[in-house]
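For this view, one protein chain was removed and the others were kept in their places.
Our next item is chain A:
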Amino acid sequence: MMRFLLLFSRQGKLRLQKWFTALSDRDKKKIIRDVTQMVLARQPKSCNFLQWRDLKIVYRRYASLYFCCGLEQDDNELLTLELLHRYVELLDQYFGNVCELDIIFNFEKAYFILDEFVIGGEVQETSKVSVAKSMEEADSLQETMEEYVNKPTY
């Protein structure tokens, strides 16, 4: 399973962090520091995987933003690379031509989309249509909440 997902900028600014195991704040900070430094120091065109402690680190850069996750030894690196890509596609689908600013200003949405896609470090839904539908349902609830609560549920 995936242990964590980090989004950070080329300058090393963290944009999103998601932890799938319980860690102390100190450990989290240390991991963030070590992993961002290590990934940012990589030469362009290096391979997208590296070994760090007992974890496999898989990362990919999209424009100014690095998407990076830590995997357990059993996990499949290539598929995780595509998981990152699918996440970018989902963000793109939601925001429309997503850029780093969208994620900064709407960080909560980035979290919500991730929750629809991955839970507890495992992929729950790979279909773009399904994720979009869930997000849409949630967004529609926001506007019609008042009416909605008075409506009987399905």
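By definition in this document, contacts are C-beta pairs under 8 Å (C-beta built on N, C-alpha and C of every residue); 3 or more make two chains touch, one makes a residue touch a chain; residues count from 1.
The definition used in the following text is that contacts and distances are computed from a predicted model.
Asker: Leaving aside the chains you can see, what is the UniProt protein name of the one that's missing? Options: "Two-component response regulator", "Transcription factor IIIB 90 kDa subunit", "AP-2 complex subunit alpha" or "TMM80 protein".
Answerer: Of the names offered in "Two-component response regulator", "Transcription factor IIIB 90 kDa subunit", "AP-2 complex subunit alpha" or "TMM80 protein", the absent chain's UniProt record gives "AP-2 complex subunit alpha".
Asker: Determine which one of A:4, A:67 or A:94 touches the chain that has been left out.
Answerer: Of the candidates A:4, A:67 or A:94, A:94 is in touch with the missing chain.
Asker: Can you list, in ascending order, the chain A residues touching the missing chain?
Answerer: Touching the missing chain: residues 1, 14-17, 20-22, 25, 29, 32, 43, 45-54, 72-74, 76-79, 81-83, 85-86, 93-96, 102, 104-109, 111-112, 115, 119-130, 132, 134-139, 141-143, 145, 148-149, 153-154.
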